[in-house]
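Only one protein chain is missing from this complex, and each of the others stays in its spot.
For subunit A:
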Amino acid sequence: MLPSSEIFKSLVEFKTPVFVALEEVADLDGTCKSLINSYLTETDLIDLLAIVKIQAIIDYMYEQVNIGNWKEVKLYLRKTITIASYLLLLAKVKCTIEVTESLVKEFYKIIDFGIMFGCPVDEAPDLLQNCASYLNSLSLLPHSITETSNKNQDKVNVENNKYNANLIEVIDCPSMEHFYKNYIVAEKPVVLRNCINHWPALSKWRDQNYFIKLAGARTVSIEIGRDYTESEWTQKLMTIEDFIKDFIFQTNGSTGYLAQYQLFEQIPELKEDIIEPEYCCFADKDEPVDVMAWYGPKGTLSPLHHDPKKNLLTQVVGEKQIFLFSPQDSEFLYPHEHELLHNTSKVDPRQPDLLKYPKYKDAKVYYCVLSPGQMLYIPPKWWHFVESLSISFSVSFWWN
């Protein structure tokens, strides 16, 4: 195995832009700023005590970024987490003699905590991702392959009309113009077929071991519980390997769902398996497209809700059934009263309680079962209910 001093030398090479990035955290308090500054300036000073102090900065910043609404947290606080996580990684590598398996796992935990709670610094937007890619290139971890792979992937019997709903139109890879005019402008949902046949993900992601090999030691946030409106619903940080073993292969406990997760920003290697659909170019603003991963066993559920953006929900592995309703039918769908859940309906379209929600009978139900290789276009504000019928991996593209 590579000596830690070699790893340290390679990681320190990412330092120069980080130093410039200190300007981006100029608003930080004097204590944290001077500590970060001194360790970054003189990496020779880094010792065991530095680990304690840098960890304390990360822990304190973790408290700071938990204050107020996540989306309004000041960026310099999150950037500090990114920079301090890089420093902590440096310090851990420098203060070690033997790079053991458990230590490598700890390196990835530091990186992933930094990616999840920090945010990119302008000067080095992929700082922590690059550190992870570098560690990946050293192949420091053995791979444990699980034999149970592809079990539970029984063929789903698609019974398209069991809900007596209007089936959503399915078309083959439309021209840009046709899609724009008849679906984007018309705000009409449609299933697109044969648009992503060239994605490497379609074949690679069918084997769950692929994720364990590529990123098993990486930490992600998993939603646990039936759905987010339930009181026992919670989130948990765990490694991808644990998630796959405990929730994808094992299905007798509670449901675990890697939902609405920015997996491709955290693990750029996975991004190489997918290609952003060209249809996303019909945008009102010049903003990047939000690419989210949705990975889980059979039975994951997103209750009926709507989002403000355009959405191309792309099915890579397994099947999902989806109910859609037009925004014009909102009055029949009984949204929750609380402001945090006002975009979520109380009705379960699989078994609507018409005694409690009598107006639902006037809603026009659209339905489809999405299979691997298909994409569903969900116009902004359209209500959708999504349930996986097998082990499923979907990628959503959200844009304005």
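Just a few scattered comments:
One rule holds in what follows: contacts are C-beta pairs under 8 Å (C-beta built on N, C-alpha and C of every residue); 3 or more make two chains touch, one makes a residue touch a chain; residues count from 1.
Simple rule for what comes next: contacts and distances are computed from a predicted model.
The chain that is not shown carries the UniProt protein name "RCC1 domain-containing protein 1", picked from "NADH dehydrogenase [ubiquinone] 1 alpha subcomplex subunit 6", "Probable protein phosphatase 2C 24", "RCC1 domain-containing protein 1" or "Proteasome component Prs3". Contact with the undisplayed chain is limited, among A:Leu49, A:Cys281 or A:Leu354, to A:Leu49. Within the full complex, the residue among A:Lys9, A:His143, A:Lys181 or A:Lys236 touching the omitted chain is A:Lys236. Annotation: of A:Ser5, A:Ser34 or A:Ser133, A:Ser34 touches the absent chain (contact as defined above). Considering the complete assembly, subunit A touches the hidden chain via residues 29-31, 34, 38, 49, 52-53, 56, 59-60, 63-64, 66-69, 225, 231-237, 338, 340.
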